[in-house]
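With one protein chain withheld, the remaining protein chains of the complex are depicted in position.
Chain lettering (A, B, C and D) follows the sequence in which the chains are written, and residue indices restart at 1 in each chain.
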Amino acid sequence: MATEIQEIDLKTDEMIINMGPQHPATHGVLRLLLTLDGETVKHTEPVLGHLHRGQEWQGQNRTWFQYQALIDRVDYLSGMFTSWAMARACEEIDGTVVPPRAEYLRVMVSEMNRITSHLLWLGTYLIDLGAMFGFPFYPFREREKLFDLFEEIAGQRMMFNYIRIGGVVRDPKPEWLDKLKRFLDEFPDRIDEYETIVTQNPIFLKRTKDVGILTQAVAKDYGVTGPCIRSSGIPLDLRRTKPYSVYPELKFDVITFDKEGDTWDRYMARILEMRQSIEIIRQCIDKLPSGDIMGKKQMAGMRIKAGEGFSAVESPRGILGCYVISGGGEKALRFRWRNPSFCNLAILPELLKGCPLSDIMAIFGSIDVILPDVDR
Amino acid sequence: MSQGNMSTSAKPNTNPVVPEEIRDSVSISSIDFMIDALGQMLSPVLSPVANLARSNSVWPMTFGTSCCAIEMISVGMSAFDISRFGSEVFRATPRQADMIITAGTITRKMAPALITLYEQMPEPKYVIAMGACTITGGMFNDSYSVVQGVDRIIPVDVFLPGCPPRPEGILDALLKLQQKIRTENYADRRKKLYAQTSVRKVDYDTGRPLEDLIGVVQEDTNAALSSGQEAIGDVAKGISPKAEEAKTVATKPVAPKVEVAKPEVTSPEAKKVENTKDEAAEKADDKSV
Amino acid sequence: MFSNGDEIFKISRLTIVWLAGIFTIVWMVCWGLGIALPMLLTSQLGDKAALTNEILRAATPVIAILVFIPINAMFMVLIERRALALWTVRKGPNRVGPDGNFQTAADAVKLLLKEDITPTGADAVMHTFAPILFFAPSVFGAVPLLAAVTNNHPLFHVLNLPTGIFFVLAAGALPVVALVMAGWASNNKYSLVGGLRSAAQAISYEIPLVLSLITVCLMAGTLDLVKITEQQAGGILNWNLLGGGALTGLNNALAGGGAKALATSYFMGPISYVCAGLLVISLIISFWLYLTGACAEINRIPFDLPEAESELVSGYNTEYSGMKFAIFFLAEFTNLFVVSSITTVMFLGGGDNPIPPYILNNIPGIPQMVAAIRDSYFCSTLHIINPETFFATLWVIAKVYGLVIFAVLIRGTLPRFRIDQLMAFGWKRLIPLSLIVFIIVVFAREFVICHG
Amino acid sequence: MTDEKPSEAEKPEEKKAEAAKPEAAKPADAAKPADAAKPAAPAAAAPKPAAKAPEPVIPATAGKFEQFLKEHGIPSERLPLSLTIETIAVSGDVLQSALRLLRNSSEVQLDLLLTVSGVESNDTFDSVYHLWSYSNLDELVIKVLVKKSDVPEGDLPAVPSIANFWSAANWHERETYDLMGIRYANHPYMRRILNPWDWEGYPLRRDYKQLVDSLNDKNPHSMR
Partner (left out) sequence: MANLISRAFGGLNEVRRGLATVFKHTFREPITKNYPDEMPDLAPHFRGRLALTVNPETGDHLCISCKQCERVCPDKCIEITSHKSPETNKLELIDFKIDHGLCMFCGLCTEVCPTLCIINTNDFEMADYSRESLIYDLKKLTLSQDESAFYFDRKEMPLPKPKPAKPAPAAAAGAAAKPADAKPADAKPADAKPADADAKTVEVKKPEIKDDAKPEVKTEEAKADAKPEPKAETKPEAKTDEPKADEPKA
């Protein structure tokens, strides 16, 4: 009487959901074509380019002097880094020597910018995870303070145009440094506060622990950089591994985790990076030498020697590279950005495979992608 | 013109006042006509109340593409606190939003989505063009892929220059929008729904406008401005010259994908993806041969 | 500490103004319909008015609730916005009217005057009925609570069902259907996912929720809301939150019964004391279970998956605009209010004063004040104020809005669950826990004389 | 700038046809700078010295990686372009094996592909690979030069794709295809990534002509 028990799968159908380009969790205009089985993601196809503004094209059609003012928009959350990458590339070609004071100022403002970038990430990440009415306001509060400092030194809140080829554009006043110090003194307490609310929160842990595990092999295959790969255990931090500017003179360690990183590690890496940045800025303030801030006079009709150069800086999202080919004229022959977001985003389909729908936000948010940085 | 007449005669039940292009997002019943007529009557009484309420609860949509979006978030945050003006209720879905702040560059690829979002919003809807990119294209005004001003594709109420504007600037724009709302006439605003033709469709796959409508739209808006009074009577009769003009302007709506897409629309879209993929592959093959 | 005194003062002022306004209006309606009008009619018509009076008495609570719910929801939205503003170091809506008092009124008017869209492909009938069906149960559900929260005011006797809590729970289970309807009828995938999520979630969390309430009913020995409230009278130790009456003996002892009262209640000696302790713990767990389940039931953070804004755009109400959306909005907050009221009635002693009478009556001035109110013109002649109901209502308001504020605080802090974690949490944690608590209570109550 | 000037005059339809054929557009383009006097001239003139200018410093010895590749039988040629980073050119045929080797060999471990970029110089289309390492400080730039004269009329320059064994290259190659019009043979998904899918032309090419339609008016001096 033993009848064969036939396993009949419940008939299910795949559903294609189209997330974006306007979706609250896609941080702008990414479009994800998701193939869902129930709530499980089968396949993801990111559709980019909804913010493709032709930044590289612009670089070839603007003079050096003009394009400098534009490039903060490449990665608007860390404009200092884009400026810095371009400035370094051009200085490399041109052989410009940047005065030490300018280098220290660059490090300082960049680390400040790293803090603002991570703060914004923290706020929006918690929004992605659903805590949208209370916590996200706190990181933004501190961000405003930094923005006030930026505004004083660079003239605008986000589009700084501060780091120029050959140096920086404005020397801060002593009061500015005092304000910065005051901020640095109170900021660690604020981070503690964030951590009280978030880090060990059981729901947050559930949402992030063992979610979106990025293995080293995959990360290397896709060329992932930045906090994402450091939290996966590869100590790639340009500031240490390939030190540029005055980073060799500053004391700090690369933040890495031993194991393969999940979403929570990526969160933790950024929190630790903020704390690290505080220390770096403190050291910079202490060591800030006096002197000139501009190595080479900036002029409207400046020219860069013919040649090509590639320079990279460690932006909050990873290695931000700038590949410049100059023909010796007023304009570049080719500008090419190596954007960390673009490269990091490529792992998204890999990470999303088999995840529930809700994890898309947790994972996508944790990669920290800025869409103009992807689309340029 | 003739096209419009034809379709009205063919489908007598369909309300002729609604332009073809927005029919999929709007359904109008005879009640609406009654309300319309009522609105005309009550407008002097209703307008102040409605405007006061509307101006004080302008719910923006979370639409942000780039840098300006960050400032748009900032303005909702503690330091600037748009909630003081009742606008902190950022709605993710266009159906519940009153205002769209086009925060950030609108590219040719993004334009169809923006248009769809705009059309999905219920009346009364307002647009703040925020930042240089959306007003004129700004620093990308010579770029190949940027729409040089959202006013080319959707009607804009307030222009807010800056790159990005300070959050206070957004508050300033909001206050100016509130001022504008307060001077509106309730009946006129209702009527404008039907005169709303200045949306220009953009093809998602090629990034080009479906029809080059510069001249036509100009005439149309001029007509709308000048023939305000006659239109009221026409609306009551159920025939609107503007609607017919609109027909000539209107093109078959493509359904560019945004997240609020309906299921049936999505799957064809996905198919389209496949198709275009094949096409692209073919094209590439052709070229290689 | 009070560097923010200004804002706190403003928000308290706003709260007091609104609450006074709401309850004055509602009570005026009740009094006018239920007391003044019948009095007038009787004096004019005599016996002929009997039928009219009956109808009026029956209609009064319903009309009162219908008046109450929209205003109250407006207030709750406002207080939520203001409270969140307070906790996020900003100011919140403060432009419309003094202190921004009429912000939500403006929102409501705007939503009413907004275009109402039925998307193409949507099932228009379902699409229209879903918000109504969502809203209606919160009205039904609130009705039996009226008698309980007003300390059994004669005006609301008519609503006093013997199976009150079951009716409330049954009404509370209904909105799920509406959400699935809304999700399905919208012709939008996000809506659909939202609707289905809400169904799954509501069904899962209904069980611990009901089990925790059954625990309370078991302790009380009745399903009648009024009786449950009355049992808990007499101070915080009598509340169901603390042992569902297991501490009544202690209360009696403190009230003057001494060791004798203790011996009566805890007749088994040490075993009784242990059981009383167990009961206290169990009921506290039940209370927590109820709050959790209720949070999930009404889709509040951290269980707001059906309308998870960062995932599903707006979930089941993605395609709703204008007035239909307003009804959803209204019903959400009404549900929160209803749930808070149930918690108050079932666990927090309804309108009971947390300070026991034997302490309260010894405070100079209080008895005199009560007496003065009782003898006043309003009370004795016009029947505007009923002293029992008056203070009970004040306490109910404090407790209910306290819970509402707590829900807002939770909303301001916690992220949201993932759907599978939510289900796992419900089925693997909450349901076993509620069953354990239930079984403990079943046995432990045999060794303690509760409410007695 | 050079591209804009003529594009104003032309109808979009004509331009469309031209954009597909880089070769055809070339003579027309070359003729233009003569009449488009002011801003166009320096821009057009600039490229020429760039390519011609002989770099002063050419290291006499072959670079580390050139040597390494030679040992493994892969021919490469040192380019005198960058002073700091070793730049070599390999032919398209050996690109895949060269990259595989550089990536996997335990000696060099150039396992971080930073970017794949397309460059159009005067007579070549270059596909440029920036290689770094996760574990050491080595840097290498590999270029694949495709002569414009070798590209058939109406066709795109082709370079073998490495996306099949190196996922990092996937999107970069798509992007290069999209913007520069270099087709990567055997790429798993060779479609436009940034621009709309049916976009006409390759924006970063010198002969690219922009769309002129109602979404823009290509007059830099118009204040509308």
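Rule of thumb we're sticking to: a contact is a pair of C-beta atoms (placed from the backbone, for glycine too) under 8 Å apart; a residue touches a chain by one contact, two chains touch by 3 or more.
Quantities reported herein were computed from a predicted structural model and do not represent experimental measurements.
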Query - Of A:40, A:156, A:216 or A:241, the residue in touch with the unshown chain - result: A:156
Query raised in the report: Which one touches the absent chain: A:171, A:260 or A:350?
Result: A:171
Report task. Quick one: say which of A:17, A:32, A:47 or A:70 touches the chain that got left out. Result -> A:70
Report task. With the missing chain put back, which residues of chain C would touch it? List them for me. Result -> 1-4, 7-8, 85-91, 409-410, 412-414, 429
Query raised in the report: In the full complex, which residues of chain A touch the absent chain?
Result: 62, 65-67, 69-70, 134-135, 141, 144, 148, 151-156, 159, 161, 169-174, 193, 196-198, 200-203, 293-294, 297-301
Query raised in the report: At which residues does chain B meet the chain that is not included here?
Result: 78-81, 84, 128, 132, 135-139, 141, 149, 151, 156-163, 165-166, 168-169, 171-173, 175-176, 179-180, 225
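Assume only the chains that are shown with their structure count from here on.
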**Report entry** Which of A-C and A-D has more C-beta pairs touching across its chains
**Finding:** A-D
Report summary line: The distance between the C-alpha centres of chain A and chain D, rounded to whole Å, is 26
Report task. Quick one: report the Å distance separating chain A from chain B, using the average Cα coordinate of each chain. Result -> 33
Query raised in the report: What whole-Å value do you get for the distance between chain B and chain D if each is reduced to the mean of its CA atoms?
Result: 40
Query - chain C, residues touching no fewer than two other chains - result: 88-90, 189-190, 309-310, 313
Report summary line: Touching two or more other chains in chain B are residues 77-79, 92, 109, 142, 144-146, 259, 261, 266
Query raised in the report: Okay, what are all the chain pairs that touch?
Result: A-B, A-C, A-D, B-C, B-D
Query raised in the report: Taking the complex as given, what residues does chain D use to touch chain B?
Result: 4, 154-156, 158, 183, 190-192, 194-200, 203, 208, 210-211, 213-218, 220, 224
Report task. Could you pull out which chain C residues touch chain B in their complex? Result -> 81, 85, 88-96, 100, 103, 105-110, 113-121, 124, 187-190, 192, 309-310, 313-314, 317-322, 325
Query raised in the report: Residues of chain A touching chain C in their complex?
Result: 15, 17, 23-25, 39, 126-135, 137-138, 141, 197, 201, 203-204, 206-207, 356-362
